[in-house]
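There's a structure below that I have some questions on.
Rather than the whole complex, this shows some of its chains in their spots.
Letters A and B mark the chains in the order given here, with residues in each chain numbered from 1 onward.
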Amino acid sequence: MTVRFAVLGAGRIGKVHARAVSGNSAAKLVAVADAMAPAAEALAAEYGCEVRAIEAIEAASDIDAVVICTPTDTHSDLIERFVKAGKAVFCEKPVDLSVARVKECLKVVEAEKGRLMVGFNRRFDPHFGAVRKAIDDGSLGEVEMVTIVSRDPGAPPISYIERSGGIFRDMTIHDFDMARFLLGEEPVAVTAHAAVLTDKAIGEAGDYDSVNVMLETASGKQCVISNSRRATYGYDQRVEVLGSKGMAAAENQREVSIEVATGAGFTRPPLLDFFMNRYPAAYSAEIAAFIDAIGSGAPMSPSGEDGLLALALADAALKSVKEGRKVQVSEITG
Amino acid sequence: MTVRFAVLGAGRIGKVHARAVSGNSAAKLVAVADAMAPAAEALAAEYGCEVRAIEAIEAASDIDAVVICTPTDTHSDLIERFVKAGKAVFCEKPVDLSVARVKECLKVVEAEKGRLMVGFNRRFDPHFGAVRKAIDDGSLGEVEMVTIVSRDPGAPPISYIERSGGIFRDMTIHDFDMARFLLGEEPVAVTAHAAVLTDKAIGEAGDYDSVNVMLETASGKQCVISNSRRATYGYDQRVEVLGSKGMAAAENQREVSIEVATGAGFTRPPLLDFFMNRYPAAYSAEIAAFIDAIGSGAPMSPSGEDGLLALALADAALKSVKEGRKVQVSEITG
């Protein structure tokens, strides 16, 4: 069976998914849509597919699944429309910046018995996957502490930051999902510190660029997340899990693994410097998992609920910063 | 000039310092004291020095400096006695478990114009020292975030834990001092999470075994400390500093640097598994710095004040756990 796809949104992340869909032998990219005609046309030309309007895709009988890569504020509406249209829906994170709106949207999905997968690509990274495997096979014993360091090479434009919902909902949200993926137990309380250290303009836009978060589960398992919007040495993406029997850690990735030694020392190249070259395997595996779940009818994972819970942790972290206290996740999820 | 020493306390840490003093060509170990005569005699025999009573050492004209390695609850009294006796005093951390008592003690030291150095050995570790050097020489730019992972191979006996003042004052205190050493700015607020994950008996003794702490300075610099009382793979001691220009990290230490590769993978040995074999160079350098400061008259570092501030951070962390909120250090130091 070949799953016939439309990609909604032909921006940066739309391109990433168009590539992943095209490279999957069980998928066919049929159409792309974008409010900006030239963007849609360029992407369609690159992959030899059609440009169609959203409405046409909704009504199309030759499209089984959509990948939503449009601006965040359109996500929940599009999810609702496309589950109602009977399409399988893959939506980039986040479902929405409002927990209430996400809940509403997920109710629609449920009522329609819709199929929804949310795009937390890092779960599909082979390195992080191998850490999870070390947990699952018992090598680490009981998980006790998860440590996540996630630093971007540089901040996005201020215009992006202003619409992003803030660092916790835009950047840390990936780490919240990774924490849930690795802890094996739901976080119940969150404490966070946040500061503006790399660029004052980020602070003027009402956001932070340097944050640390601690999570805690009901049984006391701990997680620490450390984020910065700037790392001169590349895209720093590390996870580490301490368990009763041992520890597993995923190392950073480089384009080439060489070392040059001189009187100044032994130097390895900087890290890969962008999510698009750091995570191509993850994006491919993510789409493959979506296709598999469509085929098998198995539950989609990460689910809409996963999207909701990561967002709730982001809201809790922000509340913790604002109020200077530990915040229960239940305060957010109600 | 040779500095003539007495070591007070012939237990584990007393032995460490006796070895460091004996190995220093500018020092002479003249006497040891211990309430347990056999312990004192064994140590004296090993280094060819005398056993003397505390009072005799206080009065001795052939002793210039003392190293206080007795139980914590005797530290502040002994500091006061020996500065009054005109000896240079090196005291193992902590000065006392009570901030109030430490303040009182430091007033006595000041009034006597006494010379006091507090034993935060890790400042003298060559690896951590090299990280500090990378800060000082500007390689990292402005310091933004310090990350400290410190995990013991295993917990001390419950009897020790009961008298330890708790994990923050006993174990994390080293990391609080390291944070201050690396941040280059005083932490003003502390938030902490704490749990009992490795051994219920530790919880029954009123303590924790797994803690995470976030610190923040007035200008917003961040620090995260992560502790566990158990690491099956050895004594895990890492520091990492992120700055505006780059990052520096100190790696863990092993007894031997080999790798064995088989079908099961590439395996390096576990880490050194004890503070006594992880930090011998640090203990030697620490005593050397004490001797240098005695000779030069320069300020002792780490000072009594450093001891006080690390203890205040420990108290703040504990208060944060108890009250579920961010605690200002000024709430502790008054």
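Convention: contacts are C-beta pairs under 8 Å (C-beta built on N, C-alpha and C of every residue); 3 or more make two chains touch, one makes a residue touch a chain.
The shown structure was predicted, so the numbers you read here are calculated from the model rather than taken from an experiment.
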Of the identical chains, 2 are shown; go ahead and state how many the full complex includes. 4
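Note that in this section only the chains that are shown with their structure count from here on.
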Distance-wise, how many Å sit between the C-alpha centres of chain A and chain B, to the nearest whole number? 41
The answer for chain A against chain B in the complex is residues 142, 144-145, 147, 149, 151, 189, 191, 193, 195-198, 210-212, 214, 216, 220-222, 224, 226, 228, 230-233, 236, 242, 244-247, 324-326
